[in-house]
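Note that this is a trimmed complex: some chains were dropped, and none of the rest were shifted.
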Amino acid sequence: MGSRVRAVVAGATGYSGRELIKLILTHPGLELVGAYASRASDPTPLDIVHPELIGRTSLACRPYREEEIASLEPGLIFLATPNEFSHEVVPSALETGARVVDLSGSFRLRDRLLYPAFYGFEHLRPDLLGEAVYGMTELARESLSGARLIANPGCYPTSIILPIWPLIDADLVEEDQPVICDSKSGVTGAGKAPTPTTHFVEVSESFRAYNIFRHRHTPEIAQGLELPLESRRLIFTPHLLPINRGILSTIYLRLRKGVARGDIMRVWRETYADSPLIRIFPGAQMPEIKFVANQPYCDLGCAMDEATGQAIVVSAIDNLLKGAASQALQNANLALGFAEGTGLL
Amino acid sequence: MGSRVRAVVAGATGYSGRELIKLILTHPGLELVGAYASRASDPTPLDIVHPELIGRTSLACRPYREEEIASLEPGLIFLATPNEFSHEVVPSALETGARVVDLSGSFRLRDRLLYPAFYGFEHLRPDLLGEAVYGMTELARESLSGARLIANPGCYPTSIILPIWPLIDADLVEEDQPVICDSKSGVTGAGKAPTPTTHFVEVSESFRAYNIFRHRHTPEIAQGLELPLESRRLIFTPHLLPINRGILSTIYLRLRKGVARGDIMRVWRETYADSPLIRIFPGAQMPEIKFVANQPYCDLGCAMDEATGQAIVVSAIDNLLKGAASQALQNANLALGFAEGTGLL
């Protein structure tokens, strides 16, 4: 098939890193040449870190070292690393000449002044913030083609911006009314570190809201919907579901007088006409998490009370795939000139 | 202990019936004298119907027969039976002289014209609809004392009316703004009948919204909050959680200018000052389902963006207890003159 693009995954010990590795291993145009951990540790075979990889790769996961990675001459580097770590290593990763897809939040917000409050660190590379393409694939295809640095979107923002931005852009949404996003996520969204809030017993047979009014993804969603944070129109409440993977968002918004459910469907269909990974549910059947688990899709559905203009949009994604690894692959595909769904469909 | 009140449970094969039986068996003032099924069937020992009752009762569950029940001379009859069945047997149950607590929806709505659309049958007893006390215990104590017929509230309405009605009653809530109730329930709420939507595989590792804009509990919630259905101010979206029991409701409402979070807490504290089964969460810790599972409490918490008046209320109950069986016991306790928490605390 000709030579494949040499790909490196940093953050290989986490859940998103593991999904990236699995996707790269079956991608016809990529070759996995390196796997790295953001924390110092002895090199460990990937199939010991993730026993499900037994028989599928003989690579080891090694501590991140910039020169070693450069020496691999990668064409593509995925950073599934903590925010501050990505912030620090993106410049040297770019210097290797590789295209860089950063799955952390460290290059997603255009307004660098938001970083201290929401990410706890001062952003030192406004130049790269300006260059980074926010990779909500279906809404950013042109910018993605040939992009050097891609800020891969957060999981919650993906589940909200993909359904809602086209409606705002088409001017269907009533101004001055809140957009209420009641989102529910599986536990992989909280990462692999064992904490009291990810303990099986604390999650199973329970359900809870968290970080009400102050989740880190709020400014990213606001930016994606062009609802200025200071307008306080965006209300985002994340919840923790007792499942491994998947996000379902129930989104309440008021549409302009005269807008009908059919208008929503029409706008979605037009926006996503050539988007193999967006699925529009036409009727009363709403998206459910099980339809997208282990799948690269974003599913969209809506119900509407036309008398009041009240719309209820339901979206579902797999937070590790369309909310992280498979969207990163979509973005890499476009940056490298592959078809968007290569290795995913 | 003096003579105990003779209690009968109809609908003993279901989940609410089972919970009622367990509560009665340990209640110091009640004696379980009969257990009945709404469907014809051979008498079956309760510990075969519900093996968890092995060693705890030797009663059998028998097909419902009005004369047989009358002959037991019950002081208390719980009907945890289907809506139409309750509608049919309540009159003869009252004729036995017992107090009747109906856990179905058949006597909850004051407007009988709503029954055909929401329950699929014509209501034939407007007189009893008028007499029935809607048993949202903490908001109805005076009417419950000595009540003959009690319409026990639905599970979703309990989780919404208990937190929100006091705020509306205290005139804290902005008029003309929607009250959005995003509710999530465990699967026992769907009953014990095996259906495609209660199949383990269809529920586990998934999550979904259902009956958007048209759930049967909508008019009951609207009635409890005095938000007329035709105002369309109430928006209620139920979801199915992959857990056995528990409901968490996330409720979005706009408060009047100048109302602060402290006002919500004050109103709740005043309203529920003498309510041992309402627990108000004072700080940032929000109610979670695990705190109320297998418990008779309704937990309340709230967060607020005071700049906009946007409040987010979080409530949690066990749908089989405060949402069904334990609230029925609270109501029976008050009707019979026992302390409200007898057998529950």
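Letters A and B mark the chains as written, and numbering starts fresh at 1 in each.
Throughout what follows, contacts are C-beta pairs under 8 Å (C-beta built on N, C-alpha and C of every residue); 3 or more make two chains touch, one makes a residue touch a chain.
Here the structure is a predicted model, which is why all the values come from computation and not from measurement.
Visitor: To what total copy number does the complex in this file extend, with 2 chains depicted?
Guide: 4
Following the convention adopted for this analysis, only the chains that are shown with their structure count from here on.
Visitor: Quick one: report the Å distance separating subunit A from subunit B, using the average Cα coordinate of each chain.
Guide: 40
Visitor: Considering the complex alone, what residue numbers of subunit A touch subunit B?
Guide: Going through subunit A, the ones touching subunit B are 178, 180, 182, 184, 202, 204-210, 212-213, 232, 235, 237, 239, 241-246, 248, 250, 252, 286-290, 293, 303, 305, 307-308, 310, 312, 314.
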